[in-house]
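Heads up, the thing below is written out as structure tokens.
Removed from the display is one protein chain of the complex; every other protein chain stays in position.
In this document, chain identifiers A and B correspond to the written order of the chains, with residue numbering beginning at 1 in each.
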Amino acid sequence: MNVDINSMPLDLTGGKYRDIPYEEKERLFNEVKADVRFHDVLYGCYECGVCVAACPSARFYDFSPRVIAQAVAREDVELVYILMNDSIWDCSQCFSCDRCPRGNSPGGLITLMREVAVRNGLESAKEALEGYGRIIYKIMSTGTQVSPDMLQPNAFPDWGHHVNEIADNLDLWRRALPPETLHTVETGWSVSEKTIIELYLIWHMTGVMDMIKEIDEGLFMILQDVMEERLEDAGYDVTFDE
Amino acid sequence: MGQQVIPVEELIKSQKKPGFKYTPEEAPTEDYRDILFQLEKEGELEVLRVPEPYVEVTTKYGRKKKIPLEHTWHHKSCGQCGHIPGYSTSIFWLNRQFGFDYVDPSDQTSCTAWNYYASATSNAEAQAAVAVRNFAAAAETGRFPLIHCGTSFGHYKEVRHELLHHHQVRRKVREIMERLGKRLVFPEEIVHYSEWVYAIRDRIAERQVIDMSAIVASVHPACHYHKLVEEDAIYDPEIYGAQRTAIVTGTLKALGIQIGEYSSWYDCCGFGFRHILVSRDFSRSFAVQRKIEVMKEEADPDIVVTHDTGCVTTLDQSQFAGKAHGKKVGIPVMSDSQIAALAMGAHPYKVLQLHWHNTENRPFLEKLGIDPEEKWREFEDALEKLKRGEKHYLTWEDADA
Partner (left out) sequence: MPNQDILVIGGGPAGLEAARCIGDIGYKAILVEKRDRLGGTPDEAGYAALTPDLRNAEEAMSAMVQAVENHPNVDVRLGTTVVAAGGSAGNFTITLKNGTHEENLNVGAVIIATGFQHFDPGRETQKYGYYEYEDVITLVDCEKMLRAHRFVRPSDGKKPERVCFIQCVGSRDRRIGNEYCSKVCCGIASKEAIEIRQLVPDCKVFIFYIDMRMYAYWEPDLYWKAQEEHKVNYVKGIATEIVKKGDRLLVKGEDTTLRRPFEIPMDIVILSVGMEPSQGTREMARIFGLKQNKYQFIEAVGAPMDTVTTSVPGVFACGACTGPADLEDAISAAGLAAMRAIKTIRHHSNKKAS
């Protein structure tokens, strides 16, 4: 039995994923369920609608945290696969849905589903994170998420001319900040070399770089070069490509 | 009959007057501290205690939370430091004004949760290890972490749950900390800077030099502060009958600011983590249509005050495109730390660093009796010194000159 009849009315993809073997969909579903946090984020769903009413993404996209919770709770493998490809990246992770009276955290559940999508290099994950690579590079390599030098007009065209003004005065304005740690331009604040090395070791020991490799091989290689070199300088013989 | 009959609706109203108070006995959630201290007893981890002096506040379920006044280790925020640096500068400035001991460390990384919520390119063990590494770094300085970012605050509470309840996560983190030569340490409380501002709100009011009673402010409480692991957030029977978090609102009221109510107060700002960087159509529409326009229509405030990185950024930056489309926008956005600093006489450019903000804020300053032109000239004079090479950086002494 390869098709779950429950999922048919909601498959608005026109059977896009029909050719993916059921066993593969089930494997990914089981990976979501195997996460230690799974039982913290999903109990069951009685369709009260609280999560949807509180959800910003549900107002903007064809997105429903209730459908995601319901589909996973029903163990509807086909529908879950569709959602993992087409829906989970719409979530804005604000956790407004955490008021679920059943104790579910749809936002938390989506986090686990996204991790599985990334770990398995799903096309949807690659698409969603297209253009996001520079941010991943920044956080992984510097330990700060956004840096002052990202404030460039081409990156934030809809923020207006004030971004140009910042970009033009960046170095001067950073030096006009009284806190000593904020004089940086390429990082949010100055992070010590020892701290960065410790962060790289955490990435190494937790397999995070393997996840990045799945969704963006090029980004992985750049990060690998940077990190392995700095680790080597610090006296660590570490390779991320194992 | 001459007997005075009280209408039934008056009876119904009168029984609600005192406001609501939770008692810890009724709390529906476990007190994580019980587990935390038990694990410490079993030698599983080390608890970093809140240092004296601290202020006790009440959280959602009526429990007490200790907010340290000083000996704090400032866990900075990526977005604040990167794009709205007057936010964190104001927090430091307030500490200095009160003569509180604090550390602004370089031995700190981002909690990395912004990226994690955006891209999922991480996992529970990595997130917990990043958190504990930072906490261990704080412990090494003998200070207590004060978290600047709402998302870090929210995420660290998630991490706390995972560490306390899943021995697999603990085991992995212990293995990593051993490799790094660090202790597996976790703080007794996760404390957000806005809780610290709230805890000292009366002291700030005592030293207030700018009258703010003409100001109407609309408050946006940050989702990751009061929704994500809700029981750590501060509630007060005197603020909305303890039916909404007291944070920010309590601080503004202490400064004499009027609160401008609006019906979408609970809605998210639209930040969205990934969205604000690469899918901004969503963030922009949500911020303008569900937040700013509603505030403008219903409260017409002079300012929006919030207490998280993402919220200040989204609500402020999104108004530019809204204005281009003729939307009802144009409300400056600041953090509670900036407002508190301003009330105590901080310089709007040298300390609040308002030139990093987008939406026009000069009318707001003028309403407070501050001349923005003059203040900007003072700032430009300081910049000139840097340009001329007289000094390389602006110092705290320059900021208060």
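By definition in this document, contacts are C-beta pairs under 8 Å (C-beta built on N, C-alpha and C of every residue); 3 or more make two chains touch, one makes a residue touch a chain.
Everything numeric here is computed off the predicted structure, so don't read it as measured data.
The chain that is not drawn here is touched, among residues A:K33, A:R74 or A:R102, by A:R102. The chain not shown here is touched by just one of B:I190, B:A242 or B:L352, and that residue is B:A242.
Although one chain is not drawn, its touching partners on subunit B can still be listed: residues 7-13, 16, 19-22, 26, 28, 230, 240-244, 261, 263-266, 298. On the side of subunit A, the interface with the absent chain consists of residues 43, 46-50, 52-54, 58-59, 64, 66, 99-103, using the contact rule stated above.
One rule holds for everything that comes next: only the chains that are shown with their structure count from here on.
For this pair, subunit A with subunit B, the centres built from the Cα atoms lie 23 Å apart. Across the interface of their complex, subunit B is touched by residues 35-37, 40, 54, 56-57, 59-61, 89, 92-96, 98-99, 108, 111, 114-115, 117-118, 125, 128-132, 135-136, 139-140, 143-148, 150-151, 156, 158-160, 162, 165-166, 172-183, 188-192, 194-196, 198-199, 201-203, 205-208, 211-212, 215 of subunit A.
Chain contact summary for the complex, subunit B toward subunit A: residues 76-83, 85, 88-89, 92-93, 104-110, 112, 114-126, 129-130, 133, 137, 154, 158, 161-162, 165-166, 168-169, 172, 175-176, 179-180, 182, 223-224, 227-230, 266-268, 270-275, 277-278, 280, 282, 284-286, 290, 317, 320-321, 350-351, 353, 355-356, 358, 379, 382-383, 386-387, 392-396, 398-399.
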